[in-house]
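Structure below; questions to follow.
The complex appears here without one of its protein chains, the remainder shown in place.
Residue numbering begins at 1 within each chain, and the chains themselves are lettered A, B and C in the order written.
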């Protein structure tokens, strides 16, 4: 695979302004462990829309894109290995974690909580493209990876579409369920039918939730939820009254509420409703609040009186990718994440792509930077 | 022990009105397992003040008092047993749980959560004295106990003062720490220096917290906290700025926040401050919100970003008394709960007693219904 | 439903001797909460064979049978309720837990471990039929139930065949998995393809095990395991060498061993092999050693070096029946326990039935005491 001298990327120079196509040089020399990836698919996450609106303090200019698959186009002299130490080769099809951690702070070292690394950074989110090696986000023809990146070779029977279709939502949900320690046969309510909600639903189904209920919308997303295994969906458009929704959940859980409720909405006032949907002694996972949407009125007395356990997890850790990829590979029939991709864009259409996602027109939208979109 | 035909109790006929001394007949006949207790000490809990103000929906008339010790004055024909099946005898000095549970609902039977029994009731809290056997609260000379009550014989080397000094706060805290599963050598912040805070402090100390920090007041309560083992106390009167308090906690925890924070305040806005005092990945126990003080502004994003575990427990279960009494018996030197009793009142002084507690004049106040106060 | 004055039961008067049909009077009067059940199906458990051989110290004479369904033929004057407090009526089809607990010992009260009640007894296992009410085991036309028995009404869409087909194995496995706290996507090996192994397999499958491996035999049982969802079965007849079996498990688990291994064999030397099949840090559940088959050579160093977690659970608790019955009702297509019944016997054929089970001729064998077998 011979590399070109330069490649194109879609760059965000300012918030709320169109991304601009720009030419960057490819690195001439790679250190041991470093990789250059020819991008295959670059997923557009809802978070990209928020980043583009300036809702997080991030450095500019920036190449967006944190859900990427591609093929290794070049690697450092003494080679490189995947996350569990197996050698990587030119041409390998891979995915990778965008989060980079320092491996030396107390969170990395003492608390086993690298997702809270004090120096964490993420390709496509908060690593600027200003300096070389520039190619540090997914909306581009090539992507540079530092030696500390967790890389995963994709098995032949796992299409890239499944990986990008599941996106960062699936590993986020895997992280959350690891902490949740849901038991089989527990009743589960998922609040939200978007990517995170769908991923949480798939895991809860796989883990033996019964009944498995989704509260969300719109209608076509709920239909997909039923296809992925929801026993009951409650459409917030059809049942706009939270009390009425609660009665439906009580009806489905022997009048007592759900053992587990998973918040996948990202809207603060969903939390109070969610606590109401739990049975006493139940568990509540706040999974959808990666972004800071501000405070809301919540009653601490409810936590005491109902003896709730309220849990949070943030992003994911590299080992969650192991679980994710194996799950996608083996359970594709039951949970067809690869079918979620409804819209494909070229790199030149990156602004259209963002707009389509912002308008909720899409299932999953992807950029195909090197080919026919 | 020969029983009188009648006895006196202090009765609450209406909220915010003086309690009235009233004469009630003692039951003439006891069913198997039922007891009559000659009351020794009757603790006045801060909750009694709230009940007297009408802040909970409870039936009237009512005899307050849910922290009671006494001696068995009579028992049903075929005898009675303590909580773990040992026979009880006339003259035994006892304590008992005021909560009564149905033992047949899903919370009692399926979820192992009797503290959330669907039909729970509590002597001195929500069982009216209108009907026989009348004597259903602690502010009286005698107390009737139904056969389903969990009764604990007090060992000779455990004074009643220790039991009532610790009050319902200690078993509440034991319940909370059971769920919290604090590990030794974790750093712990206790929010609040009242009875629940002091009980939580004692348990955290005993469980190896290091450092152990109290945020609260006033000064004399914090002094007592240091005597019970606090490594650091932060006086909210001296440090009124929450940010300044947070910096003190960070200083004491290597700049990272506490592994565990326990809310023992009952004021909703303490919760947001408490989340700020946790390190990422930390645990937060909402222990002080037995009463419903209403909602407050809380940010769910904090739970996600900091990967918190927020836990609630409600009241206690009978087995927590086993731990409590053995702890009070064996660790009296380190945690002198018996010294907390600062004020003793006769039954006729019940209104003065309530007023003294309401005005925060007291350490622990008790009514001595049958003797020299 | 009018009751006969007497009924027939198959009675074990001595170990290793034929059971004898005997006539017993039905109780003339029932205390509140007591029931008489007209037996529908009485399952024959492998344990019955062991009991018949005298491998447990139990009182004689005894009516065997601890897997029973039937219809309520009579109930005490003031009625009776099911396990969660709903009223029972004549004609209701029910199942019940055979274990009786004292509800007052430390295991019942303090440790939340009623399966280890100090005074536990069990219908059909160790409650003799010598004294009235006699009808205290399943191999009879009628079964007497004390008021403390946990009774479960069977929903119309749950056939008795499913309940008895799953037998006591399913609730035993539910108890074990509750303690095991298996996480979805863990790799699981089940040692043993008998009733307990099949039940453990069903739960592990439902809980998202991947891969799910059974080591056992004979061939037809392994075929059933595959039908219930095993990804791989290893036939101990075809692969008699434990090292070879271990290599197959390593091959199926990325060379590392299983996250979870569940012992469902009851043969002591299976345990050392099972520890070998675990990955380091794995969990091992000893589920098949209800009977005492004596000690075996085990190396404690393996527990330390591999950092294993080895867990045991004993029998079941009543709430496991709630999970069991709902599971059988809703997941009948995936796990057709009702199809396991291969042999039906009349009460007069009880000795043939025991012999058939002892010879491993049967899937599940049942006695039909009141009808056409």
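We adopt the following convention: a contact is a pair of C-beta atoms (placed from the backbone, for glycine too) under 8 Å apart; a residue touches a chain by one contact, two chains touch by 3 or more.
Everything quoted here is computed from the prediction, not taken from an experiment.
Trainee: Just one of C:313, C:349 or C:370 touches the chain that is missing; which is it?
Mentor: Here the residue in touch with the unshown chain is C:313.
Trainee: Among B:183, B:342 or B:361, which one is in touch with the chain left out?
Mentor: Of these options, the touching residue for the absent chain is B:183.
Trainee: In the complete assembly, which of C:96, C:177 or C:290 touches the absent chain?
Mentor: C:290
Trainee: Residues on subunit B that touch the omitted chain in the whole complex?
Mentor: Touch with the absent chain occurs at residues 177-178, 181-185, 203, 206-208, 210, 323, 326-327, 330-331.
Trainee: Give me the subunit C residues in contact with the hidden chain, please.
Mentor: 106-107, 111, 113, 115-116, 179, 254, 256, 263, 268, 271-272, 279-281, 286-314
Trainee: In the whole complex, what residues of subunit A lie against the chain that is missing from view?
Mentor: Subunit A touches the missing chain through residues 81, 83-85, 102-106, 109-112, 318-319, 322.
The definition used in the following text is that only the chains that are shown with their structure count from here on.
Trainee: In angstrom, rounded to a whole number, how far apart do the mean CA points of subunit A and subunit B lie?
Mentor: 45
Trainee: Give me the residues of subunit A that touch two or more other chains.
Mentor: Within subunit A, no residue contacts more than one other chain.
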